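One chain of protein is taken out of this complex; the other chains stay put.
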Amino acid sequence: MTNFYIAAAWVITLGVVGGYALTLVIRGRRLSRLVPAERRRWMADASRDVDADTADATTADFGSVDNIGQSATRSHAAHGGAGGASHV
Amino acid sequence: MIRDILLIAGKDLRIEGRSRIGVAQVLPFALLVLLLFAFALDPDRGVLQAATPGLFWVTVLFASVLALQRNFGIEAEDGIIDALRLSGIAPASIYLGKVLALIVQLAALELVLVAAVAVFYNTDFHGVPLLVAIAAATTVGIAATGSIYGALAARLRSRDTILPLLILPLLAPVLISATRGSEVALRGEAGTGWSWAALLGLFAGAYLVVGAVLFSPLLEDA
Amino acid sequence: MQKIVELRSAVALVGRFPALAGVDLDVHAGEVVLLSGHNGAGKSTLLRMCAGLVPIASGSVIVLGEDLRRNRSAVRRRVGLLGHQTFLYEDLSVIENLDFWSRATGGEKDDGRAALDRLGVAPRLHEVGVRSLSAGQRRRVSFAAMICRRPELWLLDEPHAGLDSAGRDTVDDLVNEAAERGATVLVVSHELDRAERIATRHVTIDAGVVQAGVATCQPDGAGPTDDS
Partner (left out) sequence: MTPSNSASDTATDSAPTGSRSALTSTSSTGSRALGAAALITVALGIVYGLIISPPDAKLGSTVRIIYLHVPTVLAAYLAFIITAVGSAMYLFKKTEFWDLLASSAAEIGVIFFAVTIIDGALWGKVTWGVFWRWEPRLTTSAVLLLMYIGYLAIRALPADPHTRATRSAIVGLVAVVNIPIVHKAVDWWRGIHQGQTVLGTVDPNMAGNQLFAMYMSMLAGILVFVWLLIHRFRVGYLTERTEDVALAEAIEARRLENVGHGG
């Protein structure tokens, strides 16, 4: 019985983490098809890390990263009834 | 700063005085929970007496969630948040004012509950200084964390469900410390109880600082 | 003449939506500028942006000499905003609200009563809870709370809406007095006939962009020509 629980622990651990990794890869592939390659920065120079990628995007791409960071304080008409600020 | 804190706290207490939501709804709810515990646990075999500190603080926790929802609900109505931002009062002052008002309301609630416990659960009170210290630190801790998450949740459509989910795990160490500390105090062995009070004090102090710092982005952008 | 509001290509986002898509506007001290436009044109967002309540995505926004892109909260205490919402606590009485908001903005205790008198809110209503007031009465109380702040820049979103004719006249008088004292006023209104009587200049805005800002409304208006 001891071995059963040990096996269960390994299967669950590897299964959950592996399964999660798999969903990430699948989601990544699905989303990648929707986004033009020039906006997927890691495609450009794979040797750079994510930090450099995004820092680059911040300065280079008006309208994506930089401005999102400063966008409006509360959800509003643009988000319809999506939630957020109920007092608007 | 002090003036602004008192202004905000005074306004909250005045609103409570006008609407009496706390007295008419939160307090009866807390008493009802105490009563329900007695039904669930056998009062004759001493289970209730043994569990009194835990039941007391769980009741306070649940009632606090209701009080928080009420206290921050009033700030979410009819553009009040914008008006507060326009008033130019420092966010930290608004935060501390809300905390102060909550402390007063929770302390009043606890006093009534202590009387109720003494009557219904037949509790003997020993180690009163330690109990007071624990209650004070716990109340400040609940008010300090509750005011951060209360303000965060107030403007959300799902505020009634998200607030307990956020606040109750955060208060888990408070519940542990307050319950164990009160048990020790009621048994009359104050010694180890003071370290629980110190931990509660640390919690309260840490979150007062965190709240005062975070309230600016919270009011501005969240 | 001193510029009170100076907008250059100002873009303000509401969510991910550019409610203001690059606005250029200059307002000088003492002007009463009427803003008009379709529903959803960005008028209210423009007022809220000038009050430092809306994040600015790009461009330059200078209000009362403060750069709002750098510090949005710098001007808040110096402007008065009359918005769509009342900014009042429903559970408090009229006078309690006025006392709270005037003290919160650094005023004195008696400011509230004086302002309520000016807005024609009868003393018998002072102790009444805001909850039981009519929409028009609430509007007057909100306006009173606003003038308690003694703002240097008035931002009025539909100030005549919901008021009886006496109330509308009071609003006009207050705006005229404010302008005489040197305050600057931005009025959003759909009632152009009414608003043009108090405005020194009429600016229209459409789809987040200022369209025209040349019309001078009053023949005797001291408003300088537009240079935006």
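Structural remarks
Going in written order, the chains are labelled A, B and C, and every chain counts its residues from 1.
Rule of thumb we're sticking to: contacts are C-beta pairs under 8 Å (C-beta built on N, C-alpha and C of every residue); 3 or more make two chains touch, one makes a residue touch a chain.
Quantities reported herein were computed from a predicted structural model and do not represent experimental measurements.
The chain not shown here makes contact, within the complete complex, with A, B, C.
The omitted chain makes contact with subunit A at the following residues, 1-3, 5-6, 8-10, 12-14, 16-17, 20-21, 24-25, 27-29, 31-40, 42-51, 54-55, 58, 62-76, 78-79, 82-84.
On the side of subunit B, the interface with the absent chain consists of residues 145, 148-149, 152, 156, 158, 162, 165-166, 168-170, 172-173, 176-177, 180, 192, 195-196, 199, 202-203, 206-207, 210, 214, 217-218, 220-222, using the contact rule stated above. Those residues of subunit C that touch the chain absent from the view are 11, 13, 15-18, 21-22, 38, 55, 57-58, 206-209, 211.
Just so we're on the same page, only the chains that are shown with their structure count from here on.
In terms of their C-alpha centroids, the spacing between subunit A and subunit B amounts to 37 Å.
Residue positions 73, 87 of subunit A each touch two or more of the other chains. Residue positions of subunit B with contacts to 2 or more other chains are 77-79, 220-221. Those residues of subunit B that touch subunit C in the complex are listed here as 4, 7, 11, 14-15, 18-19, 74, 77-80, 82-89, 220-221. Those residues of subunit C that touch subunit B in the shared complex are 48, 51-53, 55, 72-73, 76-77, 79, 81, 83-93, 96, 100-101, 103-106, 129.
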